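The complex appears here without one of its protein chains, the remainder shown in place.
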Amino acid sequence: MGNDKDGAFQPRMVAFVCNWCTYTGADLAGTSRLTMEPNVRIVRLPCSGRIDPLFVLKAFERGVDGVIVSGCHPGDCHYTSGNLHARRRFAVFHDMLDFLGVEPDRLTFSWVSASEGLKWREIVDDAVERVRALGPFSRFDIHSARGKAEFASEPGRQA
Amino acid sequence: MKELRDLARTLLTDGSVQVVIGWEDGPAGARPAFVTKAEDADRLIFDPRCVHNLAAYLSPRRPHVGRLGKAAVVVKGCDARAVAALLRESQIQREDVVIIGVRCGGVLADPSRRVDLTAENVSERCSGCEAREPGLADHLVGEMPPPPPGERSRETRIEELEAMSAAERSAFWQAEFSRCVRCNACRQVCPLCTCDRCVADKTQPQWIEQSAHERGIFAWQLTRALHHAGRCADCGECARVCPAGIPLGLLNRQAARIVERRFGYRATDDPSIPAPIGAFRSDDGQEFIR
Partner (left out) sequence: MTARGLTREGLAGLAAELIGAGIRVVAPARAADGGVDYLEVTRFEECALGAEMPRRSLRSAFQPATEPLFAWNRTGGRLFLTPAEANGPQVVLGARPCDAAGAAILDKVMGWDYRDEFWFARREATTVLTVECAEPGPTCFCEAVGLAPDSDAGSDVLLRDAPGGYRAEAITPKGEAFMEAHARWFGEAPSAASEPARTRQAPLPLDAMRGWLAEHFEDDLWRDVALRCLGCGACTSICPTCHCFDIVDEPEGASAGTRRRNWDTCQAGIFTAHTSGHNPRADQTARCRQRVMHKFLVYPQRFGAVLCTGCGRCARACPAGVLLPEILETIAGRCRQAAPSGDLA
């Protein structure tokens, strides 16, 4: 979470993407000089099947306000079926997060192919806009070393 | 009861098994029993106080039980689903265990009191149970008792939660989770938590923080529910053991509802039916993916 120079809330976001389709698609968006919201940092993984729900959780724990998870369209997986296995896990993860009270708009799933630079821009802009509307994700802040809620307010002593 | 005791005596006498894992009448209510001598078979009981899922003792994580030798285990319909899951996941071999099924009319939430089953004291998973006669059994004993009393209160609570806003659900779970001390009893009692090294115990890297704060508790409880989605036998032991009274049954039950709605899978005591996570269909729903 952070604010821009005008004081407006600027979400901090992470995208976990597969190497073969979405990362290449995002690369295409870049080489095509498409402009998009700058809030998203990309983490590249071999396959959407490698994206563990714990990656997403850890991102939220470490202070992001929203996450994008993206891979190859069904049928396009470099490893044949990694994305189809992932789809089942993501479905349960998506529904359980909702049940535990995390707004579904904070987590965006998408299929973006290597040729879909334009779609990547749409996904990013739309996800950032929805998270911006939700505001900061603060459920885990209280115990953060940066948040200091549990810590003495005087400045720390240098070790 | 006589049928159960006679069967246990026979199995121990003819050497089919070295131990019968069942229930006995302890000083503070029904509790698990390990009968290794034929003359002790009369210790065995089965009544509504026998809430414990004895499949947990078959887990390879409990070598101190395994050392007794080949076991016969007494199971209710719900417990049989846990045995099936252990077989499905190759944690035990079918020929290594004798399964004694008991027909069940529901069990008490609290095994310490000998009282009649009512809608108030029945274990929350029992109402509406459709597995009162184990299909996975070498021997089936007892008459079929009347069905368990009560409404499906757990379904109602889940639907109430689903009708809430995200903020209200978040507040509900934060209040419940605030009592969690991360004792991990929910994991330890689970018959299907068979991992040698749990992801929650790993520290390098530490995916799940071990502290009992909202971050650590949320990560643990969500991960536990995810790892059990499509595997959970719905025996309710995690919720029963929780020293803080956290309604863990709601999490497992919701994961089971999701798996049924999305993949058409229900927990079963047929070990030949594969679990839904780890499999896929090309036409699985993906309305949540853009």
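Lettered A and B in written order, each chain numbered from 1.
Here is the rule we go by: a contact is a pair of C-beta atoms (placed from the backbone, for glycine too) under 8 Å apart; a residue touches a chain by one contact, two chains touch by 3 or more.
For clarity, every value in this text was computed on a predicted model and none was experimentally measured.
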Next item on the list: Could you tell which one of B:121, B:194, B:210 or B:286 touches the chain left off the display?
Entry: B:210
Item checked: Hidden-chain contact residue, picked from the options B:119, B:144, B:167 or B:181 -> B:181
Next item on the list: Quick one: say which of B:15, B:63 or B:146 touches the chain that got left out.
Entry: B:63
Next item on the list: Could you please point out the chain B residues that touch the chain left off the display?
Entry: 26-34, 52, 56-57, 62-65, 68, 111-112, 175-176, 179, 181-185, 188-189, 201, 203, 206, 209-213, 216, 237, 240-241, 243-247
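As a working rule, only the chains that are shown with their structure count from here on.
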Note to self: Rounded to a whole Å, what is the gap between the Cα centroids of chain A and chain B?
What the structure shows: 35
Next item on the list: Spell out the part of chain A that touches chain B in their complex, as residue ranges.
Entry: 52-54, 57-58, 61, 74-75, 81, 84-85, 87-104, 108-111, 123, 126, 139-140, 142-143
Margin query: Quick check on the complex: what are the chain B residues that touch chain A?
Written below: 161-162, 166-174, 199, 207-209, 211, 213-215, 218-219, 221-223, 225-226, 229-230, 251, 254-255, 258-259, 262-263, 276-280, 282, 284-286, 288-290
